[in-house]
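Okay, here's the structure, questions in a sec.
Note that one protein chain of the assembly has been removed; the remaining protein chains are unaltered in position.
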Amino acid sequence: MKNKIYQSFDAAMADVADGSVFMSPGFGGVGIPRNLLAALHRQGARDLTGVSNNTGTLDEKVDVGTLIAAGQVKKMYAAFTAPTHPSQVTPFVQMYNNDEIDAELVPQGTMAERIRAAASGIGAFYTPASVGTELAEGKEHREINGRTYVLEYPIHADYALVRAWRADTFGNLQFRMAARNFNPIMAMAARITVAEVEEEIVPAGELDPDKIHVPGVYVDRLVQIPPDGIWD
Amino acid sequence: MKNKIYQSFDAAMADVADGSVFMSPGFGGVGIPRNLLAALHRQGARDLTGVSNNTGTLDEKVDVGTLIAAGQVKKMYAAFTAPTHPSQVTPFVQMYNNDEIDAELVPQGTMAERIRAAASGIGAFYTPASVGTELAEGKEHREINGRTYVLEYPIHADYALVRAWRADTFGNLQFRMAARNFNPIMAMAARITVAEVEEEIVPAGELDPDKIHVPGVYVDRLVQIPPDGIWD
Amino acid sequence: MATDKPRLQRQAMCDRLAMEFQDEWIVNLGVGMPTLCSNYVDPDKDLVFHSENGVIGYGPLAPAGEEDPHLVNAGGQNVTAVPGMAIVHHADSFALIRKGMVDVTVMGAYEVAENGDFANWRIPTRKGGGIGGAMDLAACAKQVFIAMEHCTREGQPRMLKRCALPITAPGVVTLVATDLGLFRVTPQGFELREHAPGWSAADIQELTEAQLIIPEDLQEFRFRG
Partner (left out) sequence: MATDKPRLQRQAMCDRLAMEFQDEWIVNLGVGMPTLCSNYVDPDKDLVFHSENGVIGYGPLAPAGEEDPHLVNAGGQNVTAVPGMAIVHHADSFALIRKGMVDVTVMGAYEVAENGDFANWRIPTRKGGGIGGAMDLAACAKQVFIAMEHCTREGQPRMLKRCALPITAPGVVTLVATDLGLFRVTPQGFELREHAPGWSAADIQELTEAQLIIPEDLQEFRFRG
């Protein structure tokens, strides 16, 4: 069996080229691959496109905002491109206001479905979300069974950086509680999936095959979060 | 909490009206809701439309073929409308050859995705499967990123009859191994979902929330398979 | 002057909306004020609280020191598990939303219009917007309830003939609680159902751009019993 276990986050992020598209899950502060994002920050790849629910927070923690603040990101796909409160001037907001970064604002469910479409070879799909709003302007509409839908396309990525709770050596992943969020669909959508793992990486065969959230065939690299890693 | 537990399969199937659309999972002989199908057969509803991977087998076991043979089904959506071997003349094949039943042949992955589209409020989607074949004739095509896709629509249903391994009283379902197959997507797609359960139905709270294949909000009725029920 | 009278508290507004929740409903509460709806508990009703991050069936906020660090609601607050809770991923969570299984979503808004439009994601003078799951929820939930202050900080009405800001979804709002009362959105426009104590229909109309329908059975605002 191919060895998927990497000894460091830096090794797992070493080959990310300038211009890559990366997905970064997380919602409400949990399930964020902070160690891998920190490694990608150290690695220094530039002109990245990020796919993430938000564009970074104002806390001191590592998230996509860390890469944005460092100027590594040229474009974000996100469900929030303005802060929920005007007082929250994140690095993204400053750069966005100065046209130093591009962004596409995507309704969260549409974003999840566009990621899932990439993960499932769907060419495009019709969703009712955003119909009748500014965000649907210029998009193709279609009435189906008396309801109007808008056409949306997949969001593909080169890398998914995910944060798992448990894994086995084959790459099977499990998540815990709300830390699941975007993790499974991003892990299944990207070309190369790298997981940081909170619990011990157990030998293949020790996880119940009925209780796996991401099959190991989708996962390329695993890094155990060390005691001195970023845990929160 | 609403009581979802029914004391008999007959009670759980009592309100199925003539003309209803029902989904029946199962693949390779496992995960088939044989007890509920037997009850629907006894109940006698007619002019049903069935959604199922196949159109019944030649063994003596209860499956969709039981309802078809009884003349209860007017149309099937299935991935097999001809037997894999010409010697297998099922009740469906006889009736289909005599134009006594209608059928729409759907590639299995397209069927799964059409069911999933119904379960997820997607109006339609583009798939590459069947492009260039007879089955795509007359359907809308679209080239996306250099690849040709065909437009497919959801398959909705009034009832999903499913076969779970374990459940809790809130309706959360778990499946075991390959018996999962179409069960979760059908359970999530239908308007009313009825589950027959192999293991004991445990009190809500006893199943790990991270290890649930169908959330209880999708499940309306549960019946424990009794010792003298159909187990295989 | 009418505007000097005491107004309803946020918790009272959210209590009032929560009183409309029916047994067995799946309820999605937006970040901010709407989360207060979960503080109103009717023991005769079983509600399922859904959060767009895939938590189906969460309970009250976790007591300090008893937080499960992996279990948060849409606002990132640590909530508790209730028996029967299930977790799904983000695509499955919005599948549930788009299928129309959410009976009600309660959201904040900048503006609501008498045709049921509302706006809560973008102020054109600022670049970008914050949608989160609001467009998916607004387009697909069976009902949309709005909890908001009746006027802006500058005293301008938020209940309008037509929204001035970019809308979140057209024609979806069914019920609005403001600090001045409870309003139903009808095909004819806003109907004032209940007024804040001390506020007359005329007082409220004065702070409302849209023409209010004042029914004969207008009631005083109902507080938690």
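Labels A, B and C are assigned to the chains in the order they are written; within every chain, residues are numbered from 1.
Everything that follows uses one rule, which is that contacts are C-beta pairs under 8 Å (C-beta built on N, C-alpha and C of every residue); 3 or more make two chains touch, one makes a residue touch a chain.
Predicted model, so just to flag it, every value in this text is computed and none were measured.
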Worksheet entry | Chains in view touching the one left out | A, B
Worksheet item: Per the definition of touch given earlier, which of A:120, A:133 or A:181 contacts the omitted chain?
Response: A:120
Worksheet entry | Touch criterion as defined above, residue of B:66, B:110 or B:224 at the omitted chain | B:110
Worksheet item: Quick one: which of A:44, A:209 or A:226 touches the chain that's been left out?
Response: A:209
Item to complete: Identify the residues of chain B touching the omitted chain, counting contacts across the whole complex.
Response: 27-31, 53, 79-84, 86, 93, 96-97, 103, 105-110, 112-113, 115-116, 127-135, 165, 176-185, 213, 232
Practice prompt. Using the touch rule from the top, list residues of chain A that touch the missing partner.
Written response: 1-2, 116, 118-122, 168-172, 188, 203-205, 209-210, 212, 215-218
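Going forward, only the chains that are shown with their structure count from here on.
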Worksheet entry | Common touching chains of chain C and chain A | B
Fill in: Distance between chain centroids, defined by C-alpha means - chain A, chain C (Å)
29
Worksheet item: Taking each chain's centre as its mean C-alpha position, how far apart are chain B and chain C in Å?
Response: 37
Item to complete: Give the residues of chain A that touch two or more other chains, as numbers and ranges in rising order.
Response: 113, 127-128, 175-177, 180, 213
Discussion item. Among all residues of chain C, which ones touch two or more of the remaining chains?
Written reply: 87-88, 91, 94-95, 97-98, 140
